[in-house]
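All protein chains of the complex are present and in place, except for one that has been dropped.
Labels for the chains are A and B, by order of writing; each one numbers its residues from 1.
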Amino acid sequence: MLKFLVYRVATIVPVLLGVSIVVFLMMKLIPGDPAEAILGPAATTEKIEMVRKSLGLDRPFYVQYVRWLWKVVQGDFGTSIAVNVPVAQLVWPKFWNTVLLTAGSLVICIVVGLGVGIVSGTRQYSWFDRISMSLTLVVANTPAFWLGLILMVVLALYLGWFPATGMYSMRASEKTVADLIHHMVLPAITTASVSAAIIARLVRSSFLDVIRKHYITALRAKGLSERDIILRHGMKNALPPIINIVGLQVGYLMGGALFTEVVFSWPGIGLQIYSSIVARDLPVVQAAVLVTTFVFVLVNLGTDVVVAALDPRIRRA
Amino acid sequence: MSVVNLPVKEEPLDGRGLPLDAAEAQMFRRPSEWRIFWEAFSRDRLAVGAAVLIGLVCLVSLLAPVLAPYDPTVGDNALRLAPVGTPGHPLGLDGQGRDILSRLIWGGQVSIIIALLPVTVASLISVLLGLVAGFFGGKVDMVIMRALDVFFAFPAVLLAVAIAGVLGPGMLNVMLSLTIVLIPYISRVAYMATVTVKSELFVDQARVSGARPSQILFHHILPNTLSPVIVYGSTLVGILIVLGAGLSFLGLGITPPRPDWGIMCSDGRNFLSVAPHVSAVPGIMLILVAMSFNIVGDGLRDALDPKLRK
Partner (left out) sequence: MSPAVSDALLEVDDLHTHFHLKNKTVRAVNGVSFAIKRGEIVGIAGESGAGKSVACLSILRLVPSPGRIERGRILFSGEDLLTKSDRQMRDLRGQTVSMVFEDPLNSLDPAYTVGSLIGEALILHKGLSRREARTKAGELLRLVGIPDPERRLDNYAHELSGGMQQRVMIAIALSCDPALLIADNPTTALDVTIQIQILDLVKQLRDRLGMGVLWITHDLGVVAKLCDRVVIMYAGEVMEQGRVYDVLKHPRHPYTRRLIDALPKLGRPDQRLLPIEGRPPDPANLPAGCPFAPRCHRARPECETGEVPLVETGDGRAVRCLFPEE
């Protein structure tokens, strides 16, 4: 297990380096000169040269990269072009808002996905199974931004059950958890929708798989109740692929949250990326993508380790 | 040299690695392989229905200049936001008084191409990458697959948005970003298929009979990596239609006033409480088409998998 852990941690180092190179190059490949972008079209050639020099743009690529990476490792992502504050200052609070939204969606994903999947998987071809599987097929193919709009129309605008946008009420004097959750319900459902449907389908098929195994009959012959068989033995055996897909979905949620954040004006990193793209504030986009991807890689690492820890065949190796 | 270089015949093998007798081998001949596939697929009524729907949508989109009743970019201000069922405008009108049906038909062109083309191009590149990495192994394998791992590390949606955003709005940029995002995923499928096929007995047999590496690669391995890629690709088209529409929704795709389904959803955002149909109609279309590709992909998978075929 320790060997596996060390090996798995070692593999992410080159991946993260590669990610940083890609993100760095992505900004280099954009049409136009960043110095010009900062100064605007009216700038003189001399002034542009000066800014280029101060940004290190006159140096070779690899020097620029190493310098940039060195700063990034220290948490310095440069300065925002649009609002002229350090990027890190701009990105971190937004990032935490996205983490909140992702966590909320994940809870929905796991509860709905596991619940629907287990019931469907243990009652194949029942009415519940048929209806929920048709529904998950539709939901898995529903664009999140569209679902967000529909939920907003029905539950926020017509019924008024939930606020349509934002993270906290404007009028509220204090930021309370209850207010936050009230605001989070619609965005979280929207973000979770596709992943919950995918998880439900996978949980179902992995339960169908397990429930057909010989050892399930052997457990019945031992006198165990169906509930014990499903929750103790079925669950433990079906869990590794489920955790795997849930881990993957975390990345999807963090990425997919972008659409939700735009629709519901949730002040997260996705909305930040979106508005920075519109404002062509690329250092912010760069930092936001880098931070999110970094977390995504770590989540995948964590998932692999948990799956390995659950599987005695790997754990003993 | 000429002694060993006999014409290579693909000997069909059953599960135990024993050559089948002639009668059974008959079943594995290519044309009947297709027929078996077709019979299996056509028995899946849901998949056939979905395929018909896709064909219909493609056809109608292609014939947009003929079929669309109105110009999709010109509006009738008097009828702004008229609801579904307005005489002459069965799906109503949008915020600028443009006919939603016409925009839907024209928008189909963009929405489908924006998904279909990246999947096709990415599949071609991926098959090449997967084939080369899987077949040659060693350093080539390592360089290609580790490089793809890097792209795999990004959340797909985020990478697509970032690339499209950095490149600036436009249909070509969106398609480029989607292609880049797809390559690591499809390559993995092609790579796994190549590695699996490479270790199968009939490839050993071809090698023993003196087939050249290029012969083995193109005659034996390539055909067997194609079907998983096609199955995976057809499922991806559905996802890509949704993602492509998402990029348009963010304003990164096609430039207005030309429509696609994503931008149409976005257009309706300002009128949600008065005219929800402006956003609802293109969204339903997106779901229908994306779901159809998904169902067809599942149908293809089941029909191509001999184990599931019964």
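Assume a contact is a pair of C-beta atoms (placed from the backbone, for glycine too) under 8 Å apart; a residue touches a chain by one contact, two chains touch by 3 or more.
For clarity, every value in this text was computed on a predicted model and none was experimentally measured.
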Touch list for the missing chain, restricted to displayed chains, reads A
For the chain left out of this view, which of A:K94, A:H183 or A:H233 touches it?
A:H233
Which residue from A:Q89, A:S134 or A:T217 sits in contact with the chain not drawn here?
A:T217
Quickly run down the residues of subunit A that touch the omitted chain.
213-215, 217-225, 233, 236-237, 310, 312-313, 316
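By our rule, only the chains that are shown with their structure count from here on.
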If you average the CA atoms of subunit A and of subunit B, how far apart do the two points sit, in angstrom?
24
Which residues, counting only subunit B, touch subunit A once they are in their complex?
146-147, 149-151, 153-159, 161-163, 165-168, 238, 242, 245-246, 249-252, 262, 265-266, 268-269, 272-273, 276, 279-280, 283, 286-287, 290-291, 294-295
Within their complex, subunit A touches subunit B through residues 14-16, 18-19, 21-22, 26-27, 29-31, 137-138, 140-146, 149-150, 152-153, 157-158, 251-252, 254-256, 258-259, 262-263, 273-274, 277-278, 282, 285, 289, 292-293, 296-297, 300
